[in-house]
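As you look at this complex, bear in mind that one protein chain is not there, while each of the others sits in place.
By written order: A and B. Residues from 1 in each chain.
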Amino acid sequence: MSTLSIKHLVKEYVPGKPVLKDISLDIEGRGITAIIGPSGTGKSTLIRCVNRLINPTAGEILFEGQDLAKLSGQPLREARRRIGMVFQEYNLVERLTVMENVLSGRLGYMNAWAAWRRKFDEADIQKAFALLKRVGLADFANRRADELSGGQRQRVGIARAVMQSPGLLLADEPTSSLDPKTSVEIMEVMRDLAAENNIPVMINIHQVDLGKRFAQRVIGMSGGLVVYDGTPDGLDSDILKKIYGGQDWLAT
Amino acid sequence: MNVASLADKSIVTRADFFAPSLGKRLAYVAVFVYLVYAAATLGLSLDRIEKGVGYGVRFLAGFFPPNFTETDIIPGLLESLQIAFLSSLIGTALAIPIAVLAARNLMPVWVSWLARLLIIFCRSFHPVIVAIIAVKAVGFGALAGIIALTFASIGFVGKLLSEAIEEISKKQIEAVRATGASFMNVIAYGVVPQVMNRFIGFVAYETDSNLRNSTMVGVVGAGGIGGTLFSAFQRFDYNFVAGIILCIIGLVMIGEVLQIYVKRVFR
Partner (left out) sequence: MTSASLEMQRWIRFTPLQRLARFAVFFVMAAAVAWALKTIEIIPEFLYDAPEQVVDMGSRMWPIDWEHFWPAVWPALVETMHMSAMATILGLMMGIPVGFLAAGNATPFLWVNLIAKFILVATRSISTLIWALFFVAMFGPGPLAGALAIAFHSIGFIGKMFSEAVEESNRGSIEALQAAGATRMQQIIMGYWPQVLPTFWSVALFRWDINVRESAVLGLVGAGGIGMALNAAIDLIQWQRVALILLTIFIVVILIETIVTQIRKKVI
């Protein structure tokens, strides 16, 4: 059985104008699945539908035996705990320390009183330290998140997502605000952490080369539909043309 | 202003050039005319000013030496302090949930409208007016003062805090929500850190303002030093008036220094 199975997903922000038109996908096992496609085609919408930051209009999202599209309240929150998310603009809580940001990955498992007093499980704290070390920020635990550089922030963002012990990692353009070198480093961190923890990754990405380099599978979206689903090697210029339209840009 | 911008302007036609500034000038003239008119309605005359200043000088002379020895100055000040503390605490405690309810980015429209209406209501009336009503409701004394200043605190902290909450970054909240955190945990980790600093500022200002107002509500019988001050005034006991006023100023200054310290601790 696959980890995540999306069936006939439709999303309309404006009734009658679907952004996602009948998307069906299965994400299985581990490894990175990259989603590419032109701006405005609904990549973010798709990813956000999965953890229900956006409510889908129709369709099913089967994850760990549940249809996420039908959940709400406590069951939805419990499902969200199992899905980590990495954001383009990191979305750290800027006035909290790095450690608090990483530990906030455990919030789904805590009651408000314990959370308020920062009474995290000792095991969680040790795990957070280990993760921070793993992403190369061992000395930053007590720094405030707004003191970090973009690349450092994204490492914290990844640590926070992995802290959730997720069964699936979503990433919405995690490298779009970073320079090329840092982008590669971030992709490496994400790939390695996901592999070590056995987490499949679904990632939106604009840099096709990065996607090809790190992903085992590439999904090309255009106009709210999946137009390519296959290996990175299969992405030739015809297919890129199909995904992004036109061809002038390919020449450069 | 550099030469290029001047040159640019000279190309603009006369009509363009005058249209906006003419309206502006008319507005200034209108404001000026209004002010002259309003000043006239105040009944300002040289004779009156002369007399008034004369009285004023006599007043100031009457202030010296300030009298701090009267026995009812300390109890009055302490009661003002009590009113200020309790109204700040109760007012803030009530203002927090009301502000959360009033924040349009956290709540459905109808909830936020109800909460905002409550805040507007609390803000509209000066504490002294609320104090008058409260005195009618619960009788003379500190309780009326506490009620009056609690109203004011709800209005002030509620308004500013709800605005602060509305200005926070949605992205940070979204990230906390995505971890599966409950509503209260989203508040604790997504909202509170973003508004904490400003909130402390609001509460500090509110306490300061309650301290100052607690010396005033006594004028209408709602407890505190204000009553003592008012009766000293009516007895023409200006030395005592001066003593009380200096004590109030001292108290507010101490409050201001404490505020700086508290803000530093929580920064």
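Here, contacts are C-beta pairs under 8 Å (C-beta built on N, C-alpha and C of every residue); 3 or more make two chains touch, one makes a residue touch a chain.
Computed from a predicted model, the values in this text were never measured in an experiment.
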> The chain left out here touches which displayed chains?
Replying inline: A, B
> Among A:Lys7, A:Arg82, A:Arg95 or A:Arg118, which one is in touch with the chain left out?
Replying inline: A:Arg118
> In the full complex, which residues of subunit A touch the absent chain?
Replying inline: 97, 99-100, 118, 120, 122, 125-126, 128-130, 133, 141
> For subunit B, which residues reach the chain that was dropped from this view?
Replying inline: 34-35, 38-39, 41-44, 48-49, 51-53, 55-56, 59, 78-79, 81-82, 85-86, 89, 120-121, 123-126, 128-129, 132-133, 136-139, 141-143, 212-213, 215-216, 219-220, 226, 229-230, 233, 245, 248-249, 251-253, 256, 261-262, 265-266
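The rule is simple: only the chains that are shown with their structure count from here on.
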> Just curious, how far off is subunit B from subunit A if you go by their C-alpha centres, in Å?
Replying inline: 46
> What residues of subunit B sit close enough to touch subunit A in their complex?
Replying inline: 169, 171-172, 174-182, 184-185, 188-190, 193-194, 196-197
> How about subunit A: which of its residues touch subunit B in the complex?
Replying inline: 51, 53, 77-85, 87, 89, 91-96, 100, 104-112, 115-116, 157, 160, 164
